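Every protein chain but one is kept in place in this view of the complex.
And then subunit A:
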Amino acid sequence: MPAPAATAPTRKEAPAAPGPASGIRFDGVRVTYGRRGEHTVLDSLDLTVAPGEVLALLGPSGSGKTTALRTVAGFVQPAAGRVLIGDRDVTGLPPHRRGIGMVVQQYALFPHMKVAENVAFGLRARRTPRAEIPGRVAEALEMTGMAAYAGRHPRELSGGQQQRVALARALAIRPGVLLLDEPLSALDAQLRSGMLAELARLHRELPDVSILYVTHDQIEALTLADRIAVLDRARLQDCGTPQELYRRPRTEFTASFVGTANLLPVTVRADRGGVDFAGRQLTVPVGDGLAGGAAATLCLRPHLVGLGERPHDGGPGNTLRGTITEVQWRGATHRLYVSVDGHRVLADVPERRRTPAPGEDIALHFAPEDAVLIPAGLTEDGAHHA
(Lines give C-alpha, C1' and ligand atoms only; values in the text may rest on other atoms or scores of the structure.)
Protein backbone atom coordinates (compact mmCIF):
# COMPACT_ATOMS: atom_id res chain seq x y z
CA MET A 1 0.00 0.00 0.00
CA PRO A 2 1.26 3.45 -0.83
CA ALA A 3 1.77 6.07 1.81
CA PRO A 4 -0.76 8.89 1.54
CA ALA A 5 0.62 12.32 0.92
CA ALA A 6 -0.58 15.33 2.84
CA THR A 7 -2.08 17.99 0.64
CA ALA A 8 -1.40 21.12 2.65
CA PRO A 9 1.26 22.85 0.58
CA THR A 10 1.96 25.77 2.87
CA ARG A 11 3.24 23.93 5.89
CA LYS A 12 6.05 25.89 7.43
CA GLU A 13 7.54 23.38 9.83
CA ALA A 14 7.59 19.63 10.11
CA PRO A 15 4.70 18.20 12.11
CA ALA A 16 5.39 16.48 15.39
CA ALA A 17 4.43 13.03 14.19
CA PRO A 18 6.61 11.22 11.69
CA GLY A 19 5.42 11.24 8.09
CA PRO A 20 3.60 13.92 6.13
CA ALA A 21 0.46 13.89 8.22
CA SER A 22 -1.71 16.80 9.26
CA GLY A 23 -4.01 16.99 12.23
CA ILE A 24 -7.04 19.16 12.85
CA ARG A 25 -7.39 21.84 15.48
CA PHE A 26 -10.54 23.61 16.62
CA ASP A 27 -9.57 26.82 18.33
CA GLY A 28 -12.56 28.35 20.14
CA VAL A 29 -14.87 27.56 17.24
CA ARG A 30 -18.34 28.99 17.66
CA VAL A 31 -21.14 28.59 15.13
CA THR A 32 -24.41 30.46 15.27
CA TYR A 33 -27.51 30.55 13.11
CA GLY A 34 -30.26 33.10 12.77
CA ARG A 35 -30.20 36.67 11.54
CA ARG A 36 -28.60 38.00 14.71
CA GLY A 37 -26.78 34.78 15.52
CA GLU A 38 -29.25 33.99 18.27
CA HIS A 39 -29.03 30.20 17.92
CA THR A 40 -25.74 28.72 18.98
CA VAL A 41 -25.19 25.30 17.44
CA LEU A 42 -21.57 24.97 18.47
CA ASP A 43 -20.13 26.81 21.46
CA SER A 44 -16.41 27.59 21.72
CA LEU A 45 -15.08 24.21 20.74
CA ASP A 46 -11.44 23.57 21.59
CA LEU A 47 -10.31 20.22 20.29
CA THR A 48 -7.31 18.70 18.60
CA VAL A 49 -7.13 15.69 16.33
CA ALA A 50 -3.52 14.52 16.32
CA PRO A 51 -1.94 13.49 13.00
CA GLY A 52 -2.92 9.92 12.26
CA GLU A 53 -5.51 9.82 15.02
CA VAL A 54 -9.12 8.70 14.74
CA LEU A 55 -11.28 11.02 16.78
CA ALA A 56 -14.98 10.29 17.06
CA LEU A 57 -17.39 13.15 17.63
CA LEU A 58 -20.14 11.44 19.53
CA GLY A 59 -23.42 13.01 20.48
CA PRO A 60 -27.17 12.92 20.03
CA SER A 61 -28.76 14.70 17.09
CA GLY A 62 -28.59 18.46 17.45
CA SER A 63 -25.49 18.28 19.62
CA GLY A 64 -23.40 20.18 17.07
CA LYS A 65 -21.18 17.29 15.99
CA THR A 66 -22.02 17.50 12.30
CA THR A 67 -21.67 21.29 12.43
CA ALA A 68 -18.17 20.84 13.84
CA LEU A 69 -17.25 18.57 10.94
CA ARG A 70 -18.72 20.98 8.44
CA THR A 71 -16.55 23.81 9.76
CA VAL A 72 -13.53 21.66 8.89
CA ALA A 73 -14.94 20.93 5.43
CA GLY A 74 -15.67 24.62 4.90
CA PHE A 75 -19.43 24.37 4.43
CA VAL A 76 -20.09 26.26 7.65
CA GLN A 77 -18.34 29.48 8.54
CA PRO A 78 -17.69 29.90 12.27
CA ALA A 79 -18.83 33.11 13.93
CA ALA A 80 -15.70 33.03 16.07
CA GLY A 81 -12.57 30.96 16.42
CA ARG A 82 -10.22 29.26 13.99
CA VAL A 83 -9.99 25.89 12.30
CA LEU A 84 -6.53 24.59 11.48
CA ILE A 85 -5.58 21.68 9.26
CA GLY A 86 -1.97 20.84 9.92
CA ASP A 87 -0.45 24.21 10.68
CA ARG A 88 -2.58 25.99 8.14
CA ASP A 89 -5.42 28.25 9.26
CA VAL A 90 -8.24 27.27 6.89
CA THR A 91 -11.02 29.24 8.59
CA GLY A 92 -11.63 31.55 5.63
CA LEU A 93 -10.70 29.12 2.86
CA PRO A 94 -13.36 27.80 0.48
CA PRO A 95 -13.93 24.01 0.67
CA HIS A 96 -12.06 23.20 -2.54
CA ARG A 97 -8.81 24.60 -1.20
CA ARG A 98 -8.72 22.63 2.03
CA GLY A 99 -7.39 19.30 0.83
CA ILE A 100 -9.79 17.10 2.73
CA GLY A 101 -11.48 13.83 1.93
CA MET A 102 -15.10 13.52 2.95
CA VAL A 103 -17.71 10.79 3.08
CA VAL A 104 -21.31 11.59 3.95
CA GLN A 105 -24.19 9.49 5.17
CA GLN A 106 -26.07 9.42 1.86
CA TYR A 107 -22.86 8.67 -0.15
CA ALA A 108 -23.64 11.40 -2.74
CA LEU A 109 -21.94 9.53 -5.56
CA PHE A 110 -22.35 11.42 -8.82
CA PRO A 111 -25.12 9.44 -10.56
CA HIS A 112 -24.06 10.47 -14.06
CA MET A 113 -20.56 9.07 -13.69
CA LYS A 114 -19.35 5.52 -13.52
CA VAL A 115 -17.58 4.28 -10.41
CA ALA A 116 -14.12 4.90 -11.88
CA GLU A 117 -15.13 8.42 -12.97
CA ASN A 118 -16.47 9.13 -9.51
CA VAL A 119 -13.17 8.09 -7.97
CA ALA A 120 -11.23 10.08 -10.56
CA PHE A 121 -13.31 13.21 -9.94
CA GLY A 122 -11.14 14.62 -7.16
CA LEU A 123 -7.96 13.86 -9.10
CA ARG A 124 -9.24 15.61 -12.23
CA ALA A 125 -10.47 18.56 -10.16
CA ARG A 126 -6.99 18.91 -8.67
CA ARG A 127 -5.34 18.71 -12.07
CA THR A 128 -3.45 15.53 -11.28
CA PRO A 129 -1.30 14.62 -14.30
CA ARG A 130 -3.49 12.64 -16.69
CA ALA A 131 -1.12 9.69 -16.83
CA GLU A 132 -1.29 9.21 -13.06
CA ILE A 133 -5.06 9.09 -12.77
CA PRO A 134 -5.86 5.50 -13.84
CA GLY A 135 -3.28 4.11 -11.43
CA ARG A 136 -4.55 6.17 -8.51
CA VAL A 137 -8.16 5.22 -9.27
CA ALA A 138 -7.29 1.53 -9.44
CA GLU A 139 -5.35 1.80 -6.20
CA ALA A 140 -8.23 3.48 -4.34
CA LEU A 141 -10.74 0.94 -5.65
CA GLU A 142 -8.38 -1.89 -4.72
CA MET A 143 -8.09 -0.52 -1.21
CA THR A 144 -11.85 -0.57 -0.71
CA GLY A 145 -12.39 -3.86 -2.51
CA MET A 146 -14.38 -2.30 -5.35
CA ALA A 147 -11.96 -2.86 -8.24
CA ALA A 148 -14.40 -5.22 -9.97
CA TYR A 149 -17.07 -2.53 -10.14
CA ALA A 150 -15.13 0.26 -11.85
CA GLY A 151 -17.34 0.22 -14.94
CA ARG A 152 -20.67 0.25 -13.11
CA HIS A 153 -22.95 3.17 -12.45
CA PRO A 154 -23.69 4.01 -8.80
CA ARG A 155 -27.36 3.07 -9.23
CA GLU A 156 -26.27 -0.50 -10.01
CA LEU A 157 -24.59 -0.88 -6.62
CA SER A 158 -25.94 -1.77 -3.18
CA GLY A 159 -25.76 0.69 -0.29
CA GLY A 160 -22.64 -0.90 1.16
CA GLN A 161 -20.90 -0.93 -2.20
CA GLN A 162 -21.83 2.71 -2.78
CA GLN A 163 -20.33 3.59 0.57
CA ARG A 164 -17.09 1.82 -0.39
CA VAL A 165 -16.95 3.80 -3.62
CA ALA A 166 -17.56 7.01 -1.68
CA LEU A 167 -14.65 6.03 0.55
CA ALA A 168 -12.46 5.27 -2.47
CA ARG A 169 -13.39 8.64 -3.98
CA ALA A 170 -12.31 10.39 -0.79
CA LEU A 171 -9.09 8.37 -0.45
CA ALA A 172 -8.02 8.76 -4.10
CA ILE A 173 -6.91 12.33 -3.50
CA ARG A 174 -4.68 11.06 -0.66
CA PRO A 175 -6.03 13.52 1.87
CA GLY A 176 -4.19 14.23 5.09
CA VAL A 177 -7.55 14.55 6.78
CA LEU A 178 -10.57 12.35 6.26
CA LEU A 179 -14.00 13.53 7.42
CA LEU A 180 -16.61 10.83 7.90
CA ASP A 181 -20.11 12.12 8.57
CA GLU A 182 -22.21 9.25 9.91
CA PRO A 183 -20.86 7.06 7.12
CA LEU A 184 -22.53 3.87 8.29
CA SER A 185 -25.91 5.06 9.49
CA ALA A 186 -27.64 4.32 6.17
CA LEU A 187 -26.51 0.68 6.28
CA ASP A 188 -28.25 -2.18 8.04
CA ALA A 189 -26.75 -3.59 11.23
CA GLN A 190 -24.87 -6.51 9.71
CA LEU A 191 -23.28 -4.47 6.92
CA ARG A 192 -22.42 -1.85 9.47
CA SER A 193 -20.27 -4.11 11.61
CA GLY A 194 -18.54 -5.38 8.47
CA MET A 195 -17.81 -1.84 7.33
CA LEU A 196 -16.55 -0.95 10.81
CA ALA A 197 -13.93 -3.68 10.56
CA GLU A 198 -13.14 -2.47 7.05
CA LEU A 199 -12.65 1.12 8.25
CA ALA A 200 -10.37 -0.08 11.03
CA ARG A 201 -8.30 -2.04 8.48
CA LEU A 202 -8.13 0.99 6.16
CA HIS A 203 -6.85 3.11 8.97
CA ARG A 204 -4.14 0.56 9.76
CA GLU A 205 -3.10 0.72 6.10
CA LEU A 206 -3.15 4.53 6.09
CA PRO A 207 -1.71 5.33 9.51
CA ASP A 208 -0.94 8.95 8.62
CA VAL A 209 -4.49 9.99 7.80
CA SER A 210 -6.28 11.86 10.56
CA ILE A 211 -9.90 10.87 10.74
CA LEU A 212 -12.73 12.92 12.20
CA TYR A 213 -15.62 10.53 12.60
CA VAL A 214 -19.05 11.93 13.39
CA THR A 215 -21.52 9.45 14.82
CA HIS A 216 -24.40 9.08 17.23
CA ASP A 217 -23.61 5.39 17.65
CA GLN A 218 -21.48 4.64 20.70
CA ILE A 219 -20.49 1.21 19.36
CA GLU A 220 -18.94 2.78 16.26
CA ALA A 221 -17.12 5.32 18.40
CA LEU A 222 -15.87 2.77 20.92
CA THR A 223 -14.73 0.36 18.20
CA LEU A 224 -12.96 2.72 15.88
CA ALA A 225 -11.79 5.78 17.74
CA ASP A 226 -8.47 6.47 19.41
CA ARG A 227 -10.26 9.18 21.33
CA ILE A 228 -13.91 10.17 21.65
CA ALA A 229 -15.20 13.71 22.05
CA VAL A 230 -18.69 13.74 23.50
CA LEU A 231 -20.89 16.64 22.47
CA ASP A 232 -24.24 17.64 23.86
CA ARG A 233 -26.24 20.80 23.37
CA ALA A 234 -23.57 22.56 21.33
CA ARG A 235 -20.86 21.94 23.91
CA LEU A 236 -17.98 19.56 24.36
CA GLN A 237 -18.85 17.49 27.42
CA ASP A 238 -15.94 15.15 27.68
CA CYS A 239 -13.00 13.92 25.68
CA GLY A 240 -10.75 10.95 26.19
CA THR A 241 -9.89 7.46 25.09
CA PRO A 242 -12.83 5.05 24.86
CA GLN A 243 -11.54 3.25 27.96
CA GLU A 244 -11.30 6.49 29.96
CA LEU A 245 -14.78 7.58 28.99
CA TYR A 246 -16.25 4.19 29.72
CA ARG A 247 -14.45 3.51 32.97
CA ARG A 248 -14.06 7.03 34.35
CA PRO A 249 -16.80 9.21 32.84
CA ARG A 250 -16.46 12.79 33.95
CA THR A 251 -20.09 13.77 33.51
CA GLU A 252 -23.45 12.10 33.87
CA PHE A 253 -24.05 12.71 30.19
CA THR A 254 -20.92 10.82 29.19
CA ALA A 255 -21.76 8.02 31.59
CA SER A 256 -25.20 7.51 30.11
CA PHE A 257 -24.29 8.15 26.46
CA VAL A 258 -21.17 6.00 26.30
CA GLY A 259 -22.44 2.63 27.40
CA THR A 260 -25.25 2.05 29.86
CA ALA A 261 -24.90 3.33 33.41
CA ASN A 262 -26.70 3.28 36.70
CA LEU A 263 -26.66 6.82 38.03
CA LEU A 264 -27.51 7.08 41.72
CA PRO A 265 -27.74 10.31 43.71
CA VAL A 266 -25.41 10.11 46.70
CA THR A 267 -23.85 12.35 49.36
CA VAL A 268 -20.18 12.14 50.27
CA ARG A 269 -19.73 11.16 53.89
CA ALA A 270 -18.02 13.62 56.21
CA ASP A 271 -14.99 11.32 56.68
CA ARG A 272 -14.77 10.94 52.87
CA GLY A 273 -14.51 7.21 53.31
CA GLY A 274 -17.61 6.55 51.25
CA VAL A 275 -21.05 7.87 50.40
CA ASP A 276 -24.59 7.77 51.71
CA PHE A 277 -27.18 6.43 49.34
CA ALA A 278 -30.85 6.32 50.34
CA GLY A 279 -30.02 5.88 54.02
CA ARG A 280 -27.32 3.25 53.60
CA GLN A 281 -23.56 3.56 53.56
CA LEU A 282 -21.55 2.50 50.55
CA THR A 283 -17.79 2.18 50.42
CA VAL A 284 -16.44 3.80 47.29
CA PRO A 285 -13.19 5.68 46.62
CA VAL A 286 -13.81 9.42 46.92
CA GLY A 287 -11.75 11.53 44.50
CA ASP A 288 -9.86 14.69 45.39
CA GLY A 289 -12.47 16.97 43.89
CA LEU A 290 -15.16 16.01 46.39
CA ALA A 291 -15.46 17.42 49.90
CA GLY A 292 -17.38 15.79 52.73
CA GLY A 293 -21.11 16.49 52.48
CA ALA A 294 -20.99 17.22 48.76
CA ALA A 295 -23.73 15.90 46.49
CA ALA A 296 -22.52 13.51 43.82
CA THR A 297 -23.70 10.93 41.32
CA LEU A 298 -22.54 7.37 41.66
CA CYS A 299 -21.98 5.75 38.27
CA LEU A 300 -22.03 1.98 38.07
CA ARG A 301 -21.99 -0.15 34.92
CA PRO A 302 -24.72 -2.86 34.91
CA HIS A 303 -22.30 -5.67 34.09
CA LEU A 304 -20.26 -4.87 37.21
CA VAL A 305 -23.26 -5.47 39.46
CA GLY A 306 -23.42 -9.07 40.77
CA LEU A 307 -26.13 -11.19 42.32
CA GLY A 308 -25.92 -11.97 46.03
CA GLU A 309 -24.76 -10.07 49.09
CA ARG A 310 -21.05 -10.62 48.63
CA PRO A 311 -18.70 -11.47 45.79
CA HIS A 312 -17.85 -15.17 45.64
CA ASP A 313 -14.20 -14.56 46.41
CA GLY A 314 -15.20 -12.91 49.66
CA GLY A 315 -13.54 -9.58 48.79
CA PRO A 316 -14.90 -6.24 49.90
CA GLY A 317 -18.25 -5.29 48.42
CA ASN A 318 -21.29 -3.08 48.78
CA THR A 319 -24.72 -4.61 49.08
CA LEU A 320 -27.93 -3.23 47.65
CA ARG A 321 -31.32 -4.79 48.35
CA GLY A 322 -34.32 -4.31 46.19
CA THR A 323 -37.20 -5.79 44.26
CA ILE A 324 -36.99 -7.02 40.69
CA THR A 325 -39.40 -5.10 38.49
CA GLU A 326 -38.49 -6.49 35.11
CA VAL A 327 -36.25 -9.10 33.54
CA GLN A 328 -34.95 -8.95 29.98
CA TRP A 329 -33.30 -11.96 28.46
CA ARG A 330 -30.36 -10.98 26.25
CA GLY A 331 -28.94 -14.32 25.28
CA ALA A 332 -25.74 -14.54 27.30
CA THR A 333 -27.05 -12.31 30.08
CA HIS A 334 -30.20 -11.33 31.89
CA ARG A 335 -30.78 -7.66 32.44
CA LEU A 336 -32.51 -7.19 35.79
CA TYR A 337 -34.38 -4.01 36.57
CA VAL A 338 -34.25 -3.69 40.33
CA SER A 339 -35.98 -1.06 42.40
CA VAL A 340 -33.75 -0.07 45.33
CA ASP A 341 -35.71 2.31 47.55
CA GLY A 342 -37.39 3.74 44.49
CA HIS A 343 -34.16 4.09 42.49
CA ARG A 344 -33.83 1.93 39.41
CA VAL A 345 -30.69 -0.18 39.30
CA LEU A 346 -29.81 -2.28 36.26
CA ALA A 347 -27.80 -5.44 36.67
CA ASP A 348 -26.54 -7.60 33.79
CA VAL A 349 -26.03 -11.05 35.25
CA PRO A 350 -24.90 -14.22 33.47
CA GLU A 351 -27.63 -16.56 32.33
CA ARG A 352 -28.56 -19.03 35.05
CA ARG A 353 -30.73 -22.10 35.35
CA ARG A 354 -33.36 -20.43 37.45
CA THR A 355 -34.33 -17.11 35.96
CA PRO A 356 -35.06 -14.48 38.59
CA ALA A 357 -38.66 -13.35 38.28
CA PRO A 358 -40.22 -9.91 38.70
CA GLY A 359 -41.48 -9.32 42.21
CA GLU A 360 -38.64 -11.23 43.88
CA ASP A 361 -36.61 -9.54 46.56
CA ILE A 362 -32.97 -9.69 45.71
CA ALA A 363 -29.53 -8.70 46.93
CA LEU A 364 -26.94 -7.14 44.64
CA HIS A 365 -23.32 -6.33 45.23
CA PHE A 366 -20.59 -4.32 43.58
CA ALA A 367 -16.90 -3.79 44.24
CA PRO A 368 -15.91 -0.35 45.57
CA GLU A 369 -13.36 0.22 42.80
CA ASP A 370 -15.99 -0.37 40.09
CA ALA A 371 -18.00 2.67 41.14
CA VAL A 372 -17.18 6.15 39.88
CA LEU A 373 -18.27 9.32 41.62
CA ILE A 374 -19.25 12.25 39.44
CA PRO A 375 -19.48 15.63 41.20
CA ALA A 376 -23.06 16.86 41.01
CA GLY A 377 -21.97 20.20 39.56
CA LEU A 378 -20.45 18.57 36.50
CA THR A 379 -23.60 17.29 34.89
CA GLU A 380 -23.81 20.04 32.30
CA ASP A 381 -20.86 21.95 30.99
CA GLY A 382 -18.18 21.43 33.56
CA ALA A 383 -16.10 18.95 31.63
CA HIS A 384 -12.47 19.85 31.24
CA HIS A 385 -11.44 19.97 27.64
CA ALA A 386 -8.67 17.66 26.64
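Miscellaneous remarks
Basically, contacts are C-beta pairs under 8 Å (C-beta built on N, C-alpha and C of every residue); 3 or more make two chains touch, one makes a residue touch a chain; residues count from 1.
The definition used in the following text is that contacts and distances are computed from a predicted model.
With the options "ABC transporter permease subunit", "Spore maturation protein", "Lactate utilization protein C" or "CbtB-domain containing protein" in hand, the undepicted chain maps to the protein name "ABC transporter permease subunit" (source: UniProt). When the full complex is taken into account, the listed residue touching the unshown chain is A:I100, out of A:I24, A:I100 or A:L231.
The hidden chain makes contact, of the residues A:A170, A:M195 or A:I211, with A:A170.
Note that of A:G74, A:G259 or A:G274, the residue touching the chain absent from this view is A:G74. Within subunit A, the residues in touch with the undisplayed chain are 73-75, 94-102, 104, 106, 108, 110-112, 121-122, 124-126, 153, 155, 169-170, 173, 179.
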